[in-house]
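All protein chains but one are shown in place.
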Amino acid sequence: MATMVQAIRMALHVGEERLGVTDILGEDVGPPLGGVFTATQGLRTAWNTPLDERGIIGAAMGLALAGQRPIAEIQFCDYVYNTIDLLKLAGGMCWSSNGDFNCPMVMMTPVGSGIHGSLYHSHSFDATATHLPGWKIVMPATPRDAYGLMLSAIVDPNPVMFLAPKALMRVKSLPGEEIPGEPGDDKQLAKMIDAPLGDRSAWRPSWPDTPDLFIPFGEAKIVRAGETVTVVTYGRMVMECAKAADELRAEGITAEVIDLRSLHPVDWATIKKSVQKTNRVLYVNEETEVTNFGEHLIRRTVDELFYELHAPPRLLAGAFVPYVGLAPSLESASVPQRAGIVQAIRELAKHRP
Amino acid sequence: MATMVQAIRMALHVGEERLGVTDILGEDVGPPLGGVFTATQGLRTAWNTPLDERGIIGAAMGLALAGQRPIAEIQFCDYVYNTIDLLKLAGGMCWSSNGDFNCPMVMMTPVGSGIHGSLYHSHSFDATATHLPGWKIVMPATPRDAYGLMLSAIVDPNPVMFLAPKALMRVKSLPGEEIPGEPGDDKQLAKMIDAPLGDRSAWRPSWPDTPDLFIPFGEAKIVRAGETVTVVTYGRMVMECAKAADELRAEGITAEVIDLRSLHPVDWATIKKSVQKTNRVLYVNEETEVTNFGEHLIRRTVDELFYELHAPPRLLAGAFVPYVGLAPSLESASVPQRAGIVQAIRELAKHRP
Amino acid sequence: MNTSPIHHATNGVDAHLAPDLLVRMHELMLQTRLLEERLITMIRQGDGYFWIGGPGEEAFNVPLGLLVNKGEGLSHDYLHLHYRSSGTLLALGAEPIDSLRQMKSVKTDPYSGGRNFVGHYSARKWNVVPISSPIEVQFSMAPGTAIAQKRAGGRGITIVQGGDAGTAEGDFATCLIWASRPGNELPLLMIVTNNSYGISTTYGTQHGEPRISDRGKAFGIKTATIDGNDPEVSYRELQKAMEYVRTERRPFLLEAHVSRLYGHSSSSGANFVEDEVDGLARFEARLVERRILSRATLDDMRTRMTAELLAAYQKVREEAPPDPSSIWDHVFATKNVNDGGAR
Partner (left out) sequence: MNTSPIHHATNGVDAHLAPDLLVRMHELMLQTRLLEERLITMIRQGDGYFWIGGPGEEAFNVPLGLLVNKGEGLSHDYLHLHYRSSGTLLALGAEPIDSLRQMKSVKTDPYSGGRNFVGHYSARKWNVVPISSPIEVQFSMAPGTAIAQKRAGGRGITIVQGGDAGTAEGDFATCLIWASRPGNELPLLMIVTNNSYGISTTYGTQHGEPRISDRGKAFGIKTATIDGNDPEVSYRELQKAMEYVRTERRPFLLEAHVSRLYGHSSSSGANFVEDEVDGLARFEARLVERRILSRATLDDMRTRMTAELLAAYQKVREEAPPDPSSIWDHVFATKNVNDGGAR
């Protein structure tokens, strides 16, 4: 089964072979390294840039305006914050020119905590990102979704942010969630598409024949069906919420866990339907909790579903402190943990209006 | 009566004379111009920088670390978005060094729409700003508050953002809201502290003797007392909400309008008390509405006051489009207007659970 | 480089440009000036909210526009301009009335649909990418179009232009770095129109570099600093620089000294500044002296163009503002329009 990082790599390969991708650019994305997470190994159009995030985003915008199909990587989302003005320009290009130009580029970047990343490899970006009009924003939680969302990102005529939960990069597909065409045997896949250690100058990947699989934006996925509480999440927290739901089943609490997969556009219909059934909703994400996208979803919830709620809608998110600290005691105190999610679902389930 | 821009100027003067301000730096803040809004005319420590926002914020951080008291101006908040990484560093300086250093600087910048500013002189910054831990954030709606909040910002040992609603720069104090010590006669004040047109090289301001007036952070102000609906707002929208409340009085609807004045820390106690009385709350601001600070306040509202609400809490904010357009027809369709506020309050007031 | 035939052909200091080219340049310079003056009148009369533009830069921007290989797609030149580029746009063939439309924020404004300030052009048919207000960001984007052109081969180049104060932004350095990557040098003409001011702040108080163009040298980028108030110098030097970039597929950094004849913008009053060189007046005197145009002809031209602009203004005044609901248009594109050009 492919890992998420392999899935991204295969999608990028399909992108450059069949969907017109012209440039995969970023720091260390080209040979010899092929990306700090190996996401861009063996790709024909991947090239290394100077260490300059503004240059990377700017060049991608220019490429997009010139009819190319660039994919710009920011090595860690922690380093994207000097480019917000450019991201705003990209998101506003079509609007500001009244449709004269559009800006079809993909910005991909690893996000979130969970790899002992300390202050500058643990940031989430979804709060800042969702506040940028004109961008579509996706965040896969499985290899297959990563594959299919990346293909959709590539062909979209708009700027698309592909936020990859870094803690899930090495997580494998579950049975039934394979990428069509991937070899059944992990070792075989690794042999085909993972660059060898040491000298790679003569190495060439041999790509499995994976077909197009466009996962549309704005279609959430129900990861666990349930009746008691709705849990809406994305990225790394999907697995945590699913496991929390599994734990609670023994107590007779069934949580319906929704993986949004895309934040803009968001699949409000699926959330709404679920909340209308459960009457209780918990939003979970890793971002610091003040002015957080989960708070936007709470607003929509009270706007449209106020009288159907049997408990106040809740957000479980990152502590509002400047960074995630390195010591595990600090990281687990900053970022939602399984036990906290279980507890929050249980409280919602037990809540009596 | 002083205008807001005069009030800021007087506060900066007090800052440099009595409170240790060493540097007021930014584009065009020094002679001859003294700021694009005249906020820094005649100030001893104001100096012009290169056209480089990253340099301005960076230099201010360095000055703060070196024991100075800098006030950095970003000419328009629309141009602050290439410095978010530096703002994050400033906000995290004390935390990351575990208290070894702090970063006492003021970042002041004009925000909001209302001056026909088109795409790049109409931005709000409060959503992005309130998502930055470690910063205190204030936004005055009157000259007196601008004066008192600026003084508090100057003496705070933390980075403080002073967001000045640009549409209010020329609005004057209301009677009873004077800055202590300001001359009663507008013309006299202008003669004393406004630079003359034309050659100013020989001009020196003559400062009125205004005493210290520290308006503490985290203390909201009730601008209109009322019983029917709570309206929580800040900046330019305070006046709009107050006038909306006045309009509605004839219909027997009394809106309690709260001017937050500071967003971090926020005066939750005052909001809570009011909502517990009115059971209905409207949040109003100019920022684009997705992942908006008002949504954070709605989250707190449903967290703590869910069962005291007689109507869903509402947010009225800017349309989620990339920019505010120049044509008045576009601007008024993008930013909350008086009529919309009146309507929203009325709906909340009439809402029957 | 210096021995290439092209350089010889244009290098001779005495070689005057052909009279019809001079006449054409003058006509466009005058049209640009009168357009800007009409816009200033409009703002004074309340027919707009803000003016910014290029009076004082015509002697450089008009030659630039004339020399551009205009069109859509990679084989034509891409232009990343800023808010003083009216001369370039008129030389490309833009209609003056469309600038009045943008000033008046009417629905028919072809550059932004009434959304943006005047002078903020976007013209895909000529590869003019949307001009935006934030200073210097165009220097971070320009390498992108140039990379595409380097790959495509041919003679299409990327031209990026900004002011002197803006070179303090990191984006200017980004452009130098990205334009000169070994083996990936870009066909990119970087232009700084140096008017010695950023709003109220003089160049000399903030910049220790006597010539901005010298910043290219450490990178092995060819450079020149020229008198941009002289259209003949501008034309020849631009031609040389462009030819180098087109054929060598390497970057060039050109600094042109220009005037700022009506101050920074309407915010600073938009009054005529007496002590700056007026490149148009100087050029007209020269044309009269060389008997290429007569004073009478010049007067006629001015009268005719002024009348045309007045008529255009009267037309625009009747045009409708954009619909409020149009704020929702073009938040997202429904198809990719950028690759529609003939490549």
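Every chain is named by a letter (A, B and C) in the order it is written, and numbering of its residues begins at 1.
Note that a residue touches a chain if its C-beta (ideal position, glycine included) is under 8 Å from a C-beta of that chain, and two chains touch if they have at least 3 such contacts.
Since we're looking at a predicted model, the values are computed, not measured.
Peer 1: Could you tell me which of the visible chains the hidden chain touches?
Peer 2: Result for the missing chain's touching partners among shown chains: A, B, C.
Peer 1: Which residue from B:Leu89, B:Met161 or B:Ala220 sits in contact with the chain not drawn here?
Peer 2: Touching the chain that is not displayed is residue B:Leu89.
Peer 1: Taking the full complex into account, find the residue in C:Gln45, C:Thr205, C:Gln314 or C:Thr334 that is in contact with the omitted chain.
Peer 2: In the full complex, the listed residue that touches the missing chain is C:Thr205.
Peer 1: For the chain left off this view, which of B:Gly15, B:Gly34 or B:Pro50 is in contact with it?
Peer 2: B:Pro50
Peer 1: Which positions on chain A touch the chain that was left off?
Peer 2: Chain A touches the chain not shown through residues 27-28, 32-33, 36, 48-55, 78-79, 82, 116, 118-121, 319, 321-323, 325-330, 332-334.
Peer 1: Contact with the hidden chain only, please: which chain B residues?
Peer 2: Interface with the chain not displayed, on the chain B side: 22-23, 49-50, 52, 54-55, 57-68, 70, 85-86, 89, 93-104, 133-134, 136, 157-158.
Peer 1: Since one chain isn't shown, list which residues of chain C touch it in the complete complex.
Peer 2: Missing-chain contacts on chain C: residues 168-174, 177, 180-183, 185, 204-211, 214-215, 217-221.
The rule we apply is simple: only the chains that are shown with their structure count from here on.
Peer 1: Average the CA atoms of each chain to get its centre, and name the chain whose centre is farthest from that of chain C.
Peer 2: Most remote chain from chain C, centroid-wise, comes out as A.
Peer 1: With centres defined as the mean C-alpha position, give me the chain B-chain C separation in Å.
Peer 2: 37
Peer 1: Please tell me the distance, in whole Å, between the geometric centres of chain A and chain C computed from their C-alpha atoms.
Peer 2: It comes to 41 Å between the two C-alpha centres.
Peer 1: For chain B, which residues are shared contacts with two or more other chains?
Peer 2: 54, 79, 82, 119, 321-323
Peer 1: Among the residues of chain C, pick out those that touch two or more other chains and give their numbers.
Peer 2: Those would be 113, 115-116, 120, 132, 134, 170, 331.
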